[in-house]
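The other protein chains are all here in position, but one chain of the complex has been omitted.
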Amino acid sequence: MTLKEKYATTRQRTERICAPLHTEDYVVQPVADVSPPKWHLGHTTWFFETLILKPYLKGYMEYDANFNFVFNSYYESLGVRVVRTQRGNLSRPTVNEIYKYRVYVDEAMQLLLEQPLTPELETLIVLGCNHEEQHQELLWTDIKYILGHNPLLPPYEESQPSAWATPPAPSFTHIKAGQYQIGYTGDGFCYDNELNPHTVYLQEAEIANQLVTNREYLEFINIGGYKQFQHWHSEGWDWVQNNDIKAPLYWLQVDGQWQHYTLHGLKRLELDEPVAHVSYYEAAAFAAWKGYRLPTEFEWEAASGQFEWGQRWEWTESAYLPYPGFQRVPGPVGEYNGKFMVNQKVLRGASAFTPPGHSRATYRNFFHAHVRWQLTGIRLAR
Amino acid sequence: MTLKEKYATTRQRTERICAPLHTEDYVVQPVADVSPPKWHLGHTTWFFETLILKPYLKGYMEYDANFNFVFNSYYESLGVRVVRTQRGNLSRPTVNEIYKYRVYVDEAMQLLLEQPLTPELETLIVLGCNHEEQHQELLWTDIKYILGHNPLLPPYEESQPSAWATPPAPSFTHIKAGQYQIGYTGDGFCYDNELNPHTVYLQEAEIANQLVTNREYLEFINIGGYKQFQHWHSEGWDWVQNNDIKAPLYWLQVDGQWQHYTLHGLKRLELDEPVAHVSYYEAAAFAAWKGYRLPTEFEWEAASGQFEWGQRWEWTESAYLPYPGFQRVPGPVGEYNGKFMVNQKVLRGASAFTPPGHSRATYRNFFHAHVRWQLTGIRLAR
Amino acid sequence: MTLKEKYATTRQRTERICAPLHTEDYVVQPVADVSPPKWHLGHTTWFFETLILKPYLKGYMEYDANFNFVFNSYYESLGVRVVRTQRGNLSRPTVNEIYKYRVYVDEAMQLLLEQPLTPELETLIVLGCNHEEQHQELLWTDIKYILGHNPLLPPYEESQPSAWATPPAPSFTHIKAGQYQIGYTGDGFCYDNELNPHTVYLQEAEIANQLVTNREYLEFINIGGYKQFQHWHSEGWDWVQNNDIKAPLYWLQVDGQWQHYTLHGLKRLELDEPVAHVSYYEAAAFAAWKGYRLPTEFEWEAASGQFEWGQRWEWTESAYLPYPGFQRVPGPVGEYNGKFMVNQKVLRGASAFTPPGHSRATYRNFFHAHVRWQLTGIRLAR
Partner (left out) sequence: MTLKEKYATTRQRTERICAPLHTEDYVVQPVADVSPPKWHLGHTTWFFETLILKPYLKGYMEYDANFNFVFNSYYESLGVRVVRTQRGNLSRPTVNEIYKYRVYVDEAMQLLLEQPLTPELETLIVLGCNHEEQHQELLWTDIKYILGHNPLLPPYEESQPSAWATPPAPSFTHIKAGQYQIGYTGDGFCYDNELNPHTVYLQEAEIANQLVTNREYLEFINIGGYKQFQHWHSEGWDWVQNNDIKAPLYWLQVDGQWQHYTLHGLKRLELDEPVAHVSYYEAAAFAAWKGYRLPTEFEWEAASGQFEWGQRWEWTESAYLPYPGFQRVPGPVGEYNGKFMVNQKVLRGASAFTPPGHSRATYRNFFHAHVRWQLTGIRLAR
């Protein structure tokens, strides 16, 4: 796929995700972590406009000077911005206007992509595509949150979800003690937080070949796992108490029967499906109750060739920290990862919402320990 | 006007107010006091459906059982409801769906209005129309807030506002000491909080024939009125400090020039216009600085035949309290006024946003002392 | 009693109230409304030092320049100060130091009181004594709060409380419709908020001769009064829900038996005692449930010669507002009352904690509607 095709494919996929939405669904922001879909549409476009078109396309005319204020996410180096919690208060620019903005920027990008590009500029455009892919995943999870927290529980699509196959019997991959190489060594795209491949020493360990299922997690609920402090971190226990947490996000007990909200509407819980929408606190408490623990990100990466992954972002025990020799790039691109490297946990793998080809075994996702609106799951280790 | 005409006129006016909006403008709720326009459209309709159609129209089929949860404002007696601060998180029902709901309810109401009605039912329908008129006023102020707090400051309508005439020289109406009759004595519609006409004794006083203008208020700003504690109530002073208040809502200093957001967009401040969008705290501080005070609601009512009113809701010094003999009606209608009679101030008059014929000299509006998004103004007394 | 005797008596009473305390009891501030006893000891002394000794006693040397910052309560005109919620964080000045400060100021005051005084200065000293009497009442209620919220529930004094006599059968005083004179007309001391005696017109009414007892209030609890929204103001209902209120402050159900914390420790509830420690919200809800209402402050004052009062501060329906012609005095004394005249309710009477001779029929006490740590009670009207 040429870069021009990559660009076009990426941009179209974003709009295809939004196609089933009503205009109103594009606008709302029920919690701070969720952004309105129209904001995602605008922000990914602003990213190309600001980091690529303005500096690199000769004669480019900015679409609207106010959009920098509206669509900047967190780049301190790119000026003041609408605070994150206020995104759902903005009725303007309208959805139509933002689609026009996309067309305008896409046309300018096409122009640019027909010109000879320096390697640096190519890298930046690939970064822009990967950035938009990340927002596609967020679009799925944010749309699910917006509809799944509406009292009418409207489905995103009417079609029937496909059933889950019974998972194979639990088994474990053995990790031998010794030195392992960690980090990205290929020549494709990767983020700066995967760079500087380096040696780590791992102790002997075992890591599960399967993800924890709803069936297994339900057992934890049924024995009273949410009421027994001893499985929980102190912070996790406070979080459970203060938020009255009793089950994963989107789980609902209706007449004694567990159901969960899906993009197809409210459905009976599929017991063979890997559990999703759990926080790190829940993942760690479940593992502790089982007499296991979560894998570290290095164990996961070292063993990742031995098991299937890609349905759930998997919580690890690792904190999100810089690899040896990590350097923040100067300028706005340098704000992409480094400044978030404190008080977050690493997730590895990919999820059913991740665009195809977006993730890889060295990919490092990260969220705060209480976050549940992503398709987060649990893999055990010991 | 027949009741049937009154109903139709009222319902159409609501929709005419919303006509210039984009779909997105119907959805957002930038602060708790403001409701999304689509919520007003649905709530006023739900009021007719719940209090009139369901109990009184034989064979009426509820439009959607979920709407009770979505569109109940504060009626404890009518079941659980979406909390006020969450109204802006709801993308569904969509604007189209709500307009369909309005058509459905209007058709049912037409049926009912062709039948012979008991006086009790007529009163209830008149109440529903007055209720919707109150929400028309809120629609204006909420739309102004939604657009006026958008960083793009879009106008609601492009047309030019009409200029304000130079006001006449300040003069005062004299109120003689003695007994006055207060409260509604006519035979038209009024709210329960105006009832039980009764005697009050007023001391001698004077009340201004004109409202305070932007010009006069600007003088208060310019001499540093927002920085001098001695004019303010203790709570008002805290409110000024904590919210960094420096001018009325919608005032903006651009390059040393005062402008204000209006439904026609951002405009230069009209110095001869009565000041608007001030809190009770500001009104009282301004009056104290001038060596005056605000009138009581009884002084206002007693003298209201002597001066013009109707452009601004006017803050009074009176707390919102029950008149002697006030009784809450049993059932949901009884929740209309009585339960709010603590910690609010009375406003008298009407505003440029009040539907024609909606207010009267005995009308008692009420808001918390810090509220500014209404067209609130200042009349002095001494 | 000479002014010199009045001064000495007042100052000694304050210290007698504190005598049974341990040093630690002087220091803590469990909630913002409560001040540490040592702060009261210092603040009342600072009042005399700042408003009287510094301006009027020639050659007076300030005790410690830092104390102005520590002991100023809310006087904006007297400089910056420790914020109210931080008073319990201060271990210094120590209790001993503050008692030394009291001796120092008392000696200086004795000097001053031996000189000929202008009427203005006499008035100011009387104000200082009345101010200290108000703080004596607060000392009682704050000490009760400090000990009554300690998990050990220590008594303030070990002695046995005297039993309450069975109250007489309920009866009512009739108030005839007509004009009444309100406000202080004597030539003794009164606060500025009682001044400007003036005429009010009252409708016909009845006011109870007895306060509501624990027995009657218990009935309200037992029928589920705290769970029935229809008796409550909207704000009161929110307050009940958010704070999980189920009974007056200090009431505790132990093994199905109602007890209450008193200065003598935890005791069985005295059913014949007037109910205390209720908020305005509770008082109004109780009255509504009984089919009554609270009296206005004017009804109370007009009828106050006909019934006994003095055990409980009695909530009225009246908001705390200025009397006609009320003027704030310039300077710090003017901050005493006027700036609080918004969003508070008037209480009339006096309480068992009020120093003898401190209150009178025209006295206007005021608190926010949710306040309960005072000896607040209920008298019904209709």
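Order of writing sets the labels: A, B and C. Residues in every chain begin at 1.
By definition in this document, a residue touches a chain if its C-beta (ideal position, glycine included) is under 8 Å from a C-beta of that chain, and two chains touch if they have at least 3 such contacts.
Quick caveat, the model's predicted, so the values are computed rather than measured.
K.L.:
Which displayed chains does the hidden chain touch?
P.N.:
Within the full complex, the chain not displayed touches A, C.
K.L.:
Among A:G148, A:G236, A:P274 or A:G377, which residue is in touch with the absent chain?
P.N.:
A:G236
K.L.:
Of the listed residues C:P20, C:G79 or C:P154, which contacts the missing chain in the full complex?
P.N.:
Candidates C:P20, C:G79 or C:P154; residue touching the omitted chain: C:P154.
K.L.:
In the complete assembly, which of C:T9, C:T23 or C:Q306 touches the absent chain?
P.N.:
Touching the chain that is not displayed is residue C:T23.
K.L.:
For review purposes, identify every residue of chain A that touches the missing chain, sorted by number.
P.N.:
Counting only chain A, the missing chain is touched by 74, 76-77, 177, 179, 198-201, 203, 205, 229-230, 232-237, 280-281, 284, 288, 293, 317-319, 321-322, 324-325, 328, 334, 339-343, 345, 369.
K.L.:
Determine and list the chain C residues touching the chain excluded from the picture.
P.N.:
22-30, 38, 66, 69-70, 82, 86, 88-95, 146-147, 149-152, 154
To be clear about the criterion, only the chains that are shown with their structure count from here on.
K.L.:
Averaging each chain's C-alpha atoms to get its centre, pick out the one most distant from chain B.
P.N.:
Of all the other chains, the one whose centre lies farthest from chain B is A.
K.L.:
How many angstrom between the C-alpha centroids of chain C and chain B?
P.N.:
37
K.L.:
I'd like to verify one number: the distance from the centre of chain A to the centre of chain B, where each centre is the average of its C-alpha atoms, in whole angstrom.
P.N.:
Taking the mean C-alpha position of each chain, the two centres sit 45 Å apart.
K.L.:
Two or more other chains in contact with one residue: find those residues in chain C.
P.N.:
In chain C, nothing touches at least two other chains.
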